[in-house]
Structure formats: C-alpha cells, structure tokens
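Beneath this line is the structure, given in structure tokens, with notes to follow.
Here the complex is missing a single protein chain, while all its other protein chains stay put.
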Amino acid sequence: MAAFPDVPKIKYEGPESTNPLAYRHYNPDEMVEGKSMRDHLRFAVCYWHTFRGTGSDPFGPGCAIRPWEDGTDSLEMALKRVDVAFEFMEKLGVPYYCFHDRDVAPEGATLAESNKNLDAVAAKLKEAQARTGIKLLWGTANLFSNKRFVHGASTSCNADVFAYSAAQVKKALEVTKELGGENYVFWGGREGYMTLWNTDLKRELDHLAKFFHMAVDYKKKIGFTGPFLIEPKPHEPTSHQYDFDCANSLAFLRGAGLEKEFKFNVETNHATLARHTMGHELAYASANGMLGSIDANRGDLLLGWDTDQFPTDLYLTAQVMLIVLEQGGIGAGGMNFDAKVRRDSFEPVDLFHAHIGGMDAFAHGLKIAAAVRKDGVLRDFVKQRYASWDSGIGAAIERGETNFETLEAYMLKKGEADKNVSGRQELIENVLNRYLR
Amino acid sequence: MAAFPDVPKIKYEGPESTNPLAYRHYNPDEMVEGKSMRDHLRFAVCYWHTFRGTGSDPFGPGCAIRPWEDGTDSLEMALKRVDVAFEFMEKLGVPYYCFHDRDVAPEGATLAESNKNLDAVAAKLKEAQARTGIKLLWGTANLFSNKRFVHGASTSCNADVFAYSAAQVKKALEVTKELGGENYVFWGGREGYMTLWNTDLKRELDHLAKFFHMAVDYKKKIGFTGPFLIEPKPHEPTSHQYDFDCANSLAFLRGAGLEKEFKFNVETNHATLARHTMGHELAYASANGMLGSIDANRGDLLLGWDTDQFPTDLYLTAQVMLIVLEQGGIGAGGMNFDAKVRRDSFEPVDLFHAHIGGMDAFAHGLKIAAAVRKDGVLRDFVKQRYASWDSGIGAAIERGETNFETLEAYMLKKGEADKNVSGRQELIENVLNRYLR
Amino acid sequence: MAAFPDVPKIKYEGPESTNPLAYRHYNPDEMVEGKSMRDHLRFAVCYWHTFRGTGSDPFGPGCAIRPWEDGTDSLEMALKRVDVAFEFMEKLGVPYYCFHDRDVAPEGATLAESNKNLDAVAAKLKEAQARTGIKLLWGTANLFSNKRFVHGASTSCNADVFAYSAAQVKKALEVTKELGGENYVFWGGREGYMTLWNTDLKRELDHLAKFFHMAVDYKKKIGFTGPFLIEPKPHEPTSHQYDFDCANSLAFLRGAGLEKEFKFNVETNHATLARHTMGHELAYASANGMLGSIDANRGDLLLGWDTDQFPTDLYLTAQVMLIVLEQGGIGAGGMNFDAKVRRDSFEPVDLFHAHIGGMDAFAHGLKIAAAVRKDGVLRDFVKQRYASWDSGIGAAIERGETNFETLEAYMLKKGEADKNVSGRQELIENVLNRYLR
Partner (left out) sequence: MAAFPDVPKIKYEGPESTNPLAYRHYNPDEMVEGKSMRDHLRFAVCYWHTFRGTGSDPFGPGCAIRPWEDGTDSLEMALKRVDVAFEFMEKLGVPYYCFHDRDVAPEGATLAESNKNLDAVAAKLKEAQARTGIKLLWGTANLFSNKRFVHGASTSCNADVFAYSAAQVKKALEVTKELGGENYVFWGGREGYMTLWNTDLKRELDHLAKFFHMAVDYKKKIGFTGPFLIEPKPHEPTSHQYDFDCANSLAFLRGAGLEKEFKFNVETNHATLARHTMGHELAYASANGMLGSIDANRGDLLLGWDTDQFPTDLYLTAQVMLIVLEQGGIGAGGMNFDAKVRRDSFEPVDLFHAHIGGMDAFAHGLKIAAAVRKDGVLRDFVKQRYASWDSGIGAAIERGETNFETLEAYMLKKGEADKNVSGRQELIENVLNRYLR
C-alpha cells in the first residue's frame, strides 16, 4: 500500500510550470558543462528528518501526520518504513540517501541486539537499493540521542562510553560498506562541553584524536575506500562543539596528523551559526583541499539555533554551485538535504514540496553558476585584480625570491606603493543580479 | 609640566578603601603562590587607545579632552607625548607598555621619512624606559590605517602593498628589539575580505604564509628572541578576518609549518565576537601550547562590534587568572589593557579610573584564582569526573592498547556502558560564588 | 515515602559555610531595609521545569533520573507528583510555586476530561498548600504543547483554536483563583509566526487583543484581583513572537487600551534574546509602571536559544534587586525560578543545588543592592549628573514653560551649550566592585 498514494512521480516540466509537484529546473539528464545535472548535484534525502522527524520541538511533541507510522520504534516498523522511504525517494527521483544507524533500526536492550536490528534493516535496505537503483551517499552513527552519551561519546568523561562509541562506529562503518555507501560522516553530536568548569579540554581532545585514528585504522583494515567526513557545527546541543567550524576542525586534524584522512561535510546552517557565510566555509574547505560533501539546507540568520530549513535562496545555491564547479565537482560527496519541514508543515505532501523546492533551487543555482562561468566576467575581474602578482615584484615574492631586506630596499627606493584600485563590490553584486531575470 | 597635575601616584590602600584613585587589590609586591602580583600580572598600558584615542566613532569626531595635545600629528608632538605617557604609566605603576609604530611616531611622506620619525621617537622612548624602569611588553606595526592598506597588507591584491608591509614590519621589529620588547604581535588589521566575490582566498592565504615565513627568517637573522604572537579577531574591519579565532589561526599556522614560531595574543572582546567565551579561547590556546599573552579588555555581548571596554567582571578575571596559573604563568606575555575609555568618559582622569579598575579586577581575580586552587575543590571534582580514564579500559585506551575490534568485544560482553554521573554545573557555579564574598 | 530521602531541610549557615546543601546568604527572616528577605524575594519554584522537566532536547530524549516517576502522564502520577513537589519546596523553604494547567494535571481526551483532571489535582494542591503554607504565586495555561496549537492559540488561523484557548484560560483562571494564586501570567507560546508569507499579521493581532479583553472581562466577573502579567519573549518557538519585549508588548497593550489591566513578568533569558540587558527590561518596565514579576533565570549570551539556566551572577542579581528596591518592591509578584537544571545535571539532588544557588545569588544580590543604596554613591552621582534640570533652563523646560522659539532665543544669545562632564562609566563600575569583596 502506498504511503503517498496521491503523489505521482515528480517530473521536470520547465520554468513556466506552475505545477507544485513538478520540477521547474531539475532536469536530471540535462547537460551542464558536459555533465548531467544528476551527476553534478548528487542529491540525497536524509533518513532522520524526512522519515523520523515528528515535528517535536522543546515546546511540544510531534504533530507530523505520518499515516504509515504505528507509533512504535519497533523493528517491524523500521522494516515497513524502508518501503515508505524508497517510495518517497523513487517518486522524487533522487539518486542517494543518508542515514544514522539509529534512524533506520531501533536501539536494542544491549549492543548485540542493536547490531542485530541494524543487520535486519540493512538487509532490506540493500534489497531496496538493488530494486530502485537508489544508492547510499553516506552512513553515520548516532552517538548523541541515547542517554549514555549525555557527556559526549568519544569525548565523554566516562571511558566506557568511548568504548561503546567505538563499537557503534565500527558497526555503522561495516553496514555503510555493506550497502555501498560512498562516504562515512562524523557529526560531533555532544562532542563538546556544557561548561568549561567541569571539563578537561585537553584530555577530551586527545581522546577524540585517538578515536579518529582507530576509525581510520579500521577503515583501512576492512577496505572501506570512501572519504571520512567531519561535519562542523559551532554550538548546539553543547555550549561549545569541538568541531566548531571548518578551520577549527582542520586545526585539530592537522594537530593529530589526520588531515589526509578526512574531508568536511559542510552544512549551511552550521556555517551561519558559526558566523560564517556558507560561501566562506566552502571556499575555505576547498582552498585547503578539504571540501568533501554538502548538507544542503539553510538557517534563519536572525535566530540562534539550527532551523535546518530547506534551501530556496538562489543567491545561496548559485554561490555553492560556483564553488563546487570551480573545484571540479563535489567528488564522492553530494547535496544532502539535511533539512526538515517546518513544524507547521505537518502533512505528508509537505515533504515533497520541501524537497522539490530545494532541488529546483540547486538546479537553478547550477544553471546560474554555469552561466556566470561561461560569461567569465567575474573570473576576469578577479584575475585582473591580482595582476600585480603575475609579474614584477609580485611574481618575485611568489617565487620566493624576496625577503624583508630586499623588499625594504625595493620600497625605500620607490617611497610609496602603487595606487590601489577599487574593489567594485557594488558593481559585482549588480553583475550577479543579471543572472536572475 | 605635568599632564595629570592633580593625580598622585596610585597606591595600594586595601579592600576597604573608597578612594577612587587607589588600588583596593593590586599590591604589586604581595606574594601569591610564591610570586609577586607584579610578576603574575605583568600589566601593560597600550599606547594607541590611551594616548592616541580621541573618542571618535562612526557618528562623530573625537571629544576627548587632552590638554597636552596640540592638534597635530607632528614629530614634535610625538616626542612631547612620550613624556605624558611615561608620567601616566609611572603614576599608575605599571611595568609595561605596548605600541604600534604609527602610534608613537607620525607617518612621513615616504617610507624613509616614516622610519626616521620612528627612530627619533624610539630614542626618546629608550631614555624614558631607562629613567623609569618601565619596559616594552610588545611592539607591532599598524598595517591598516593608511589608505594603502585598504585591501589588506600582506594579503592585499596589490603586490606593492605586501612589499611595503614587509618593510614596515622589518623596521617595527628592529625598533622593538632595540627597545628590549619582550614579544612582537601581529594583529590582522585588514587581512581578510569584504566580499568573497572579488577575492582569491587561496592566493591571499598563501601570501600571508609567505609573509610570516619572511618575518620568522628576519627575526632569527637579527636575533630577536621574543615570541611572535598572532592576535585573532573574527570580523571588523573586514567582513571576514583571516585570523578569525585561535583555532582558525592554528589551522593556518599548522598548514604553513609555522606553529612552532608563533603563539597567540588572546583578546577578550575578540573571543566573544567569535562567539567563544574568553575562557574557551584561553583554555584552547593553552591546551595547544599556544597561549602567549592577553589583551585584557571586555566586550558587550549584546553588541556586535569591538567595544574594547575595560575589564571589571570578577568572574572573567578569576577565570583568566585560573587558566594562566594552571599553565604556570603567562611567560613572556602580560595583561595588556587593549581597552579604551568610553566615548563619554572624555576627561583625563577617566584614563586613571579605567586602568585602576582593570588592574584591581585582575588582582582580585588572581587572588580568587589562587584561593580556588588552594582549596582544590574544583580540581578534585574534575579529576574525579575523569577517574574512569585512570584505570581499566580507560587507561588501556589512553595507553594505545585498544582498537575498534577490542573495544567492540569489550562492550559486546558488557552490553552497556557504566552509568554516567551528573556534571554538577549548578553546584560548581555555587562553589565559585563562595569566593565572591 | 520521601522522594529526596537524603536531603534535609535546607538551612541558613552563613557566608563561611561550605555545605553545598545550605544557604550562605538566604536567611528568610533577616531584615533588609525593614523587610524580611522572604518578603523581598518572594521566591517561587516552577512546576514545569522542576517537576516535569526530563532533560530532553532536540538531540535526544530525557535523561533525568526521577525515581518517583512511573513513566506515565496519568492522573494518578499527577497526584503522587504533588507530594514530591511539596516535599521539595518544603525542604527548600520557598514560599511560592507557579504552574501551567497541563504541568500539574494531564490533558484528557476532551476538554471536559482535561478540566476534570485539573480539578482533581487542584484539590490536592489546595490541601498541600494548606498543610505547608506554601502559596501559589501565579498560574497560567499551556497553550503551546498540544498539536492543536501548532499555529498559535488566540492568534491561530483556526478560529476553533481561539475558542479552545478561551475555554482553557477560563478554567486556568478559575483554578488559579481557587488556589489563591496572586497573579495570572500569559506567556505567548506559539503566538507569533513562522513566516510572514502565510500570515495576516493585523488580523492575528486583532484576535490577540480581543482575547485579552475577554480575559479581563472574565477576571472581573469572577473577582480575581491579582495582576495579569504578560511575559515577553522575542523568538522561539516561532520566528517572531508577538510579545517580543516589554516595549513591543506595551505598544500592543496601549493600542488595545489594555495597558491598565496588565503588567509584565520579565524573564532574564528572554530579555537577552531580545538583545536587551535584564537591567534594561526591568528599568523600562518599572519606568512605565509595568514591572509586575520576574522569571529569575539567565541565558548564555553566546547562544541563541533559551537555556533557562539558574542565575548565579551577582552583578545580575544585584542590579535586579536594585531596580526592585528602587520601585518599592516587587509587589504581588516574586522571583520565580523559571530555570532548569542542565541536561547533564540529571540527578535529583541537582534540583537542590540549582535552587540553592539561585536563591543565594539573589539573597546576596539583595544585600549588595541594599548596601549600594545605603552608601548612596550611585544615587548621588546620578542626581548630580542631571543637576542642570533642577533649575534654570532645565527646570523651565520640565515645567513646560518653553517652546522651540524661546529655546532658540536662549541659545542664540548663549551661542553654545554649557560644557558636558564625563559620564564616568569606568569609575562607576569600579565603585560597584567595592561591594563584591
């Protein structure tokens, strides 16, 4: 029996369509810069928000209408839910999905039972993948919901919790490999602190490094070849999350000698909670060779918590896709909608509206980005802006031929630097608006 | 002729004093944990805010009453101002001061002239230091005020500006060495970007790394032995400052192979603008062996710009001093009041009130921190909280004797982790209040 | 059987005590400015956080250990919980408590059943009040948890929800009166909007006004004589809450002709989420004759959601009590700990630590405030600062004897205004620190 009986397969109808259950821009086989939209965007649906979200918030329990749910967190329901998920994803036409271990299968009374539950659901997921062709973009382990993680997982003050987390990640990694997952993600959950006063920061960070090293060792041992991705977030649920932002996480990885083993899964709402634009986090990660995947959502910059809204702002999606195109694509990563419908969008069809809008906004953003690149106006402007580095003293500096003494001599002779030219921010912003007709 | 004729030398009068021009807590020779307050705190007055601040803001020009100023930025005035500064510092009884090159001496028409001006003032500063015993905590170069730095200094798109900056830092470093400066500081100024759209982030960061390498080379060449300190700040004046916070700067240093050559000068207001507590930034820097010095001020957490207010909150100063004591002292660094009187505190005597209050708050904070340490309640609590790491599975993990497989086996057998115990944040906060009678 | 068998009645032991289960400052019968601490502070425990809080957050379910709970939301459990609550409050020695209707009694299948449940619990609460002498500071209705309130209560787009809310408030008001409640509070819950795009702002605000008018009418009809209090909050759960801050709420009340019928219940964390200091909200409310009661908690200014932490900052509590003393007391209101223990403070005894710390911080703050007032330094300074308004042109302006023409004539003759004097913020902050030994 269908979970979404009234929703047909979502089709591309073009920009003029006013059918809310159609794509206006996402046309999977349309070629952009020699690659299909499908392969550029690699959209993924997240299991947690889309299939496990209830609409609960700190001020009230769930209000989402999900007729297929029986109100239990049983294994039976978990298996039935797989059908709902794949019906949804097939109708949407997305190539990927992502999950945490505890989203897809219920936690048991013991670790062994939890693992057994996970195996049972994984078997069904595998069948569904085979049947539909939908693939696993990444898996991860939920190391934050169960009360054992109240003080963190690998950074818990309780050593047993570190051990438990290791066992859980081991299993999640195995299941991810079994399902052909193309990446494995670490989101910090409760890795951080509520108050510095009761926290041994250094010891906790040392444990975190040890944990990641063990994960890398095990990954190599079992031959999991997908990238490991850290997903930074600055605050929430803890007061300070250890993976604060890309730079913070990079400092940690470099300090632990792990920077070659990880990349980042950058989320828009986490970027802005850290007071960075998403463009910044992406450009920073990319410049450091660390941009692995994207959690495609958006926050409300006037609010201070993670609203995980669906992305519809074309300025955002165009910038994201521009940076992705500049680095030659998102690689093994994708655009995962780590986004939830607003609490008051509680009907099943809202899940479709939300994803359709996000996919269309990214497809449109991709087309804008390609057009900007084709015109070359922005690239030429930036290239010209740094022209002084392409010859003369600039080139000499870049070639490593100067030092403080030679540069002082150069400048004492010259007396004053060449004149600057305007940065032209307003002009550039106007140029960008040309692409939004 | 005295600049502050009505202000006597500020003396310690004890906690009961209500004399606003006396110390209630700062008693330089009083011993705390076997070291004098003077040596623990190593207070410094900053030349820029205290002797060059006018009270101007984006909504109006200066309103500070400074009877000794003649309204010019002449060399003559610069020399006269040295006397004012040392009168102030002597009356206050601080052991240190800090400056930017352009605070103490006027910029000339050419680099050569600027250097000459700086030499002239440095000679007088040297005399004043010798006469008074007041020393230079650190020097730095102002690479942001002059319009040549409109696009940054070493990260400017204009290569000449990089060269100019190199020459200017070279000179500032020489002068700092000449004056016995104990550290040299790099604050980013306009190193950052206003909009990502016109910016080649990677190229700019590569230039920044090159610049720091040149500085290190030159430091070694001339035998300047004090630490190099980066002072992070997240925003302002640029939209994104490259030295965003300690972690961001550490990622950069590690990426550039410079982490052994630099430490951090952590400023309270910059910490909070980056959405960190000052405690966090200090603990983070200290845990990474990177805490070099402190810009002792405070911000207004409800406002989004750098207010650089004088620090008077005892919760703040106690926490700062606790972290400093834990790491065995601030080393070659100090507590520099990078703080300015509010615009409406425009009378000369307000400079005294401001510094006295800041010094007393830190002296009081030091006494509180020492008392907390002596009692050991906090330390014992934290130690006990991590006790599971001191033996058994925790110790095995720390010794590197475990991996994902052994930990899984351990936990499969155990079934569930040992129970957690409360983090007791409320109790700890109550305990801290015991020290504020 | 006692819920807190190991916790004795909490007693005052004085500032030197290191007993964590004793008061160091709260000495209920101690007289301050001629009134007992008990009567100054009028502490209240809130039923929702303290007896219904589970420690759940958006990232995990509850983890609080509450041995007396049977895991149900049954009427039986609700009745049993009354005993726990009164045991806790008696041991703490607080004179008041506060509740929402749905905290104390479970929602039934119909409104009638809900009302019946509430009556049953109210009867037991009444007995417990009589037995212990603990009184009800205020009651309120929970108009946000049940899914019917997903779009708001009196501002819902669903007219039936308005009607339901009216019925629910009617009952809550009756029960509050029955229990001798001294105030009745309106916190907006979901009165606000998630997105302006689907919202008829004006129509919703008109409904809100109508609702408040009906409430006032009914209050008068049944002879409830306590103040009606609005509790402002700017965001959360909605993107924009209609009762944003005191000023916003006051604009609304004045526009609806309701300003004489309501006062404000000001919460610290809501003040700071609105980018106001708590001092500001209190001073503003007080200056407008609208300060009715206080939700005594605190937020984390670096975080963007309502953490509702227990207040321990003496600068905060001293300022709160200073403003309360200046207006002659909190009247029918009180200091209600609308505060919750941190998620990782999950043991029953943490409830005691939290309240003891909050009460002691306020008692200490009261003593500081009284000392500041006794000394008169601050008051004298402020009085002197406005001295120009006490005679001459200032007094003439205040008396209404001037207009633009006479003032222009005065100033044309004078040419320039008299000189300003320093605002002395730094000195004042130093003076305040005198009271924190």
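Here the chain labels run A, B and C in written order, and each chain numbers its own residues starting at 1.
Simple rule for what comes next: a residue touches a chain if its C-beta (ideal position, glycine included) is under 8 Å from a C-beta of that chain, and two chains touch if they have at least 3 such contacts.
The shown structure was predicted, so the numbers you read here are calculated from the model rather than taken from an experiment.
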Sole residue of A:K116, A:R131, A:K383 or A:R434 that reaches the chain not shown, by the stated touch rule: A:R434
Residue in contact with the excluded chain [from A:F262, A:Y284 or A:F310]: A:F310
Options A:E127, A:E347, A:D390 or A:E416, residue touching the unrepresented chain: A:E347
Full-complex contact with the absent chain, from A:I356, A:I393 or A:A417: A:I356
Residue of A:N183, A:T277 or A:N336 touching the missing chain in the full complex: A:T277
Footprint left on chain B by the chain that the document does not show: 55-63, 144-147, 149-151, 189-190, 194-195, 235-237, 239, 273, 300, 302-306, 342-344, 346
Hidden partner interface residues of chain A, rising order: 15, 18, 20, 24, 272, 275-277, 301-302, 310, 312-315, 341-342, 344-347, 349-350, 353-354, 356-357, 360-361, 364, 420-427, 429-434, 436-437
Chain C residues that touch the omitted chain in the full complex: 109-112, 147-148, 150-151, 156-164, 166-167, 169-171, 194-203, 205-207, 210, 214-215, 217-218, 234-235, 240, 244-245, 247-248, 250-252, 254-255, 274-277, 279-280, 283-284, 287-288, 319, 378, 381-382, 385-386, 388-389, 392-394, 397-398, 400, 402-405, 407-408, 410-412, 414-418, 420, 423-425, 428-429, 432
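As a convention for this text, only the chains that are shown with their structure count from here on.
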Angle, in degrees to the nearest 5, of the Cα rotation that carries chain B onto chain C: 180
Proportion of interface numbers common to chain A and chain B (over half same, under half different): same
Whole-Å gap separating chain B and chain C, where each centre is the average of the chain's CA atoms: 39
Computed distance of Cα centres, chain B from chain A, in Å: 35
Chain A: positions in contact with at least two other chains: 147, 150-151, 194-195, 235
